[in-house]
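Here is the structure we will look at, set down as structure tokens.
Of the protein chains in this complex, one is absent; all others appear in place.
Every chain is named by a letter (A and B) in the order it is written, and numbering of its residues begins at 1.
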Amino acid sequence: MATAHAVSTRRDLRFSGAWIPALIAGIAFLALPFGRPDRAFFTLDPAFRPWALGSLWVWLVLAFALLALIASLLPLRVTARGELLTVAGGLGLLSGVSWLMGTGTPFGMGALLSLIALVVVTGYGLSESGRIQSDAFVASSILFVSLFIILFILFPLFIVLRTAVFVDGSFTLNKVWSTLNSPLFIFAENPYTEQSELALMSRFAVIGTVLGALWALSRRLKFARFALTCGVAAAVGFFIGFMIYGRGALPTSLLVATIVATVSTLTGLVFALLGQRTRFGFVQRSLGAISLLPIITPPFILAFALIFMFGRRGIVTYQLFDISSNAIFGIVGVSLAQILAFTPIAYLVIRGSVASLDPALEEASQTLGADRWTLFRTVTWPLLRPGLANAFLLTVIESFADFGNPLILGGDRGYLATEVFSAFAARFDPNEAAVYGSVLLSMVLVIFFAQRWWLGRSSFVTVTGKPSSGSFAHLPRVMEGLLLSVFALWTLLVLMLYFSILYGSFVQLWGINNTLTLKNYRDFMTIGWPVFLYTARVAAVSAIPAAFLGFLIAYLVVRQRFFGRSFVEFGSMLSFATPGTVMGVAYILAFNVGPWLLTASSVIIAIAFVFRNMPVAIRGGVAGLAQIDPSLEEASTTLRASSSVTLRRILVPLLIIPLIGGLIFAFVRAMTAISQVIFLVSPGNMLATVLLLGWVEQGQLGRAAAMGSILIVSMLTVILLLMLLTRRRDAGVVGVGA
Amino acid sequence: MKRLIGFIFSAALLFTGSAFAQQVNLLCSPDLAWCEQIGPAFEEATGIDLEFVRLSSSESLARLRAEAANPTFDVWFGGTGDPHLVAFTEGITEFYKPTVWDDLLSGLKNAVGETYIPLYTGAIGFVVNEGILAEVGAPVPQCWEDLVDPVYKGLLAMPNPNTSGTSYTIIATLIQIFGEEQAFEMLAAIHQNVAQYTRSGGAVGLLAGRGDVGVAIQFMHDGVKYVRQGFPVINIAPCEGTGFEIGGISLIKGAPHPDDALAFIEWALTPEAQAIAAQRGESFQVQSNANTPVPPESPDLSSINLIDYDFATFGSPEVRDRIVAKWTNEVFPVPRR
Partner (left out) sequence: MTSSPIRAAPVRLEDVTKLFSKEVVAVDQVDLTVEPGTLVTLLGPSGCGKTTTLRMIAGLERATSGRIFIDDEEVTRLPANLRDVTMVFQSYALFPHMNVFENVAYGLQVARQPKEAIRSQTLEALAMVGLEGLENRATNALSGGQQQRVALARALVMQPKVLLFDEPLSNLDAKLRKRVREDIRDLQKRLGITSVYVTHDQEEALAISDEIVVMNLGRIVQRGTPHELYSRPATRFVADFIGSASFLAGHYDGKAVTIGGFSFPHQQETPAGEVTVMIRPEAIRLSTDRAGLETTVRSSSYLGAVTDFVFSSPHGDIAATIPGEGLTPLLRDDTAYLTFRSAGIHLLPANDRHKNPDS
């Protein structure tokens, strides 16, 4: 080491690196138009150059950029300069944003670039002043992530809530009242029935009270608790009666959600138990494949196949059993379609808690002489309960949010998710749509927080489902037979439906003219293929930021301590929990006019995908980081690496598998998404699922089947490639909450 | 950080909007098959790109209202006339007199005046699957009043007026024949028989063709499509008379590509362009240009008892919104017996 001071590791601190973004902010401000007249983003319209805007306010952006530039080049004390940069960057940002929001001018290239640069300046400031205890990269990342969450998650949702109570610019609760009072929402008393529905509901309340009282008596509760128990039981009873006898979107959605969640959870439990304790290996292996299905299938494809299997002229109902009924339209059909779609999700959640059961526990109780039933009742079941609760609540949320199945199979009833859509897209009543959206959102959030409060942090968002090793007791034979028949029935049904889609893509006219043909694929190639390619392109382009942003957020949340960390967690949780239709309305309301005009472009679709799929990548990143010793990063830091270098050279190589996994899942989920983006498609920005839904509705069934088959097969290929890459037997875990 | 900015910039470049290109953004409301044929034919004829989104006519109106401040579409093509009239009244679209104005069927022009350009016409009827009806012993309905019979329980399908212009035409027709009060009583009774309300007016015939229902209420020319595709259905014109539509084409006010929009409207009204509907678009309306040959499959309008449809009244925003809201709140939510 002859060159002792060659390793001059101390960065020169006489000036700050913030001069580069400050300079960029200034140049962008002067060289590019700050606003734009309409949707065309890449305009050089001279009317929107800063000097043509006729506003002094907007020049504050330049003033603060210059202040930051000067500050970063002056030989100040590091912390003092940091404070100065923070103030200059922050105020510059604020003045730019406030000008845009105040005038309602859509942001232009100049605004975009200079504001981004000012965020970086602020990041330098926060880091140098020591307010964020890390380097400028982390500080800027924290700022960007927070701003993204505000702009693309909280702001649109806020607009929804505001639209619900602000009609024509003034505050009123009339719309909320009239919407919630509308028979579309709740229709309690059916005039066509002899008895009163409310009386029936009250009868349920009475039954509930009696049962509650009996239970309370058996527990010898004191009076106050006795009364409380009876009250709760009465409310639960009335609620059940309300779901059964009430009509309108609210009771219908509640009823379907309850049915679906119950059946899916139980079936999921059957699968999970079989997966771990069956004597038949092939059952375990096929479970791995089944867990993939919901991820690769556009959500409404099964609804579409169900009509052909179980409709009035359905292959099963009519040709096999000679039943002519269209009972499939309505609660039955929607529930069945949702059960088929969500059972694998419930399975993945429950599998996590089944896998975490310790075989030693069971062995211990077996040595104590417990037979298998006792064992199951006293040991296994209590351990399973949290997983079951998780699965139940997650399925409830999914059912509320589901949009495609009710649209196709809904029958004569309305559902909350479809009412959001028809209020906006059909009746064009944004206020009404916003009220519905707020109701749906608050129901989902209540469930979400109840779950967090009840089950603690081990929520379904963080389920990792690491399979544990160790040998498990086989199931009792009778029980195994029972479970296997459930599994066989389910598998048969699903295979039949998938096969019917594939078959339908090769016949002339499904159900009427069964001549084999390639015509549907020819039609698909001329009309569907460009849309498919476009969708794949947007999905791929959005998957990259979705994966990296998710990864970055995971890194910040897990490894950095900063003010607002729980805010970032909350925001990304919100984008996970919000039903797609609500987010769709939110985006169209928030980004159609004003400073953040983005609609009718690929950008808005890509942004929707990014923030919809980012939580999956966050979960992957969090799970991956948990397995990496933090001292690796600290070692890298003490070896002079900035956090961006550490991320690039240490964490990315070590976490490359979960990262690629996040990338591919973001892609696949984007390819099969519909509920949010159906609000956002515009001429030239058509997406495969939206086109597919149109074909289904318009009766272009052969083509729809062809598109469905191609989507499913190509997504399956992508997933299989991923599994090959990661050498994992199933990749379902990452897809929970698809 | 520089990389991040670089990425954002290159991602933005990936999405360079086709805003500069010659292009028409079309909001297309007729049958999807027709919409799909228009783009390639127009591009071949003029060299101008065409992008479309297909939405039912009521949905289209909703979309145009939503975007009124900042339209993305240039032309609204097809769909029932009432929403076109509403859009004109609300100032969302503007009237443009095409050079072929004199060639258009004068009956259509007189009915709508200078509000939107007539594109085609067709009458409401029943698309009936006789096999299904025979199964339950229900007769083939011949009149509107037949539909209220409980024998058709679970056997009817019609579109939802919230999304479909066809459905609004059906309701307006009933009101004009029977008066509003009786019409809504009938709608309530029909509601008891309806198995499924569809989003799109053209789609109900599919339910009848597939056998999910026995009777679909929709435009008869859409029924022709299902007959031709091989579904076992027939077309019935109601005995009390029936309403009809004058499908329209409108120029959007503030269209982003006004010149190309006008070029498209001119092209769309030529006999060659209109003939595409029947030749390749599975759509059998009577086209508005008198020089366009009437497709042989089209229902013969002269043999159908057409009512004197009051376009001015039922095309006014107030009437339309009131009727749709009334149906939505008073008929639709009521449970079945």
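Here is the rule we go by: contacts are C-beta pairs under 8 Å (C-beta built on N, C-alpha and C of every residue); 3 or more make two chains touch, one makes a residue touch a chain.
Keep in mind it's a predicted model, so treat the numbers as computed, not measured.
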Partners of the unshown chain among those that are drawn: A
Among A:235, A:536, A:654 or A:720, residue touching the chain not depicted: A:654
Residue among A:63, A:445 or A:641 touching the omitted chain: A:641
Candidates A:79, A:196 or A:526 - the one touching the absent chain: A:79
Interface residues of chain A (partner: the chain not displayed): 1-4, 6-7, 9-11, 13, 78-79, 127, 129-130, 133-135, 629, 631-632, 634-643, 645, 649-650, 653-654
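In this section, only the chains that are shown with their structure count from here on.
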Whole-Å gap between the CA centroids of chain A and chain B: 35
Interface residues, chain B side, partner chain A - complex: 1-2, 4-5, 7-8, 11-12, 14-20, 23, 25-27, 31-33, 36, 51-55, 58-59, 61-63, 65-67, 69-70, 72-73, 132, 135-136, 154, 160, 162-163, 191-192, 194-200, 202-203, 205-206, 209-213, 226, 229-232, 256, 324-325, 328-330, 332-337
Residues of chain A defined as touching chain B within the complex: 20-21, 24, 38-42, 116-117, 120, 123, 136-137, 140, 144, 182-184, 187, 190-193, 247-248, 307, 311-313, 318, 324-326, 329, 407, 410-412, 414, 422, 424-428, 430, 508-509, 511-513, 527, 541, 544-545, 588, 592-593, 597, 599-603, 606, 644, 681-684, 686, 694-695, 697-701
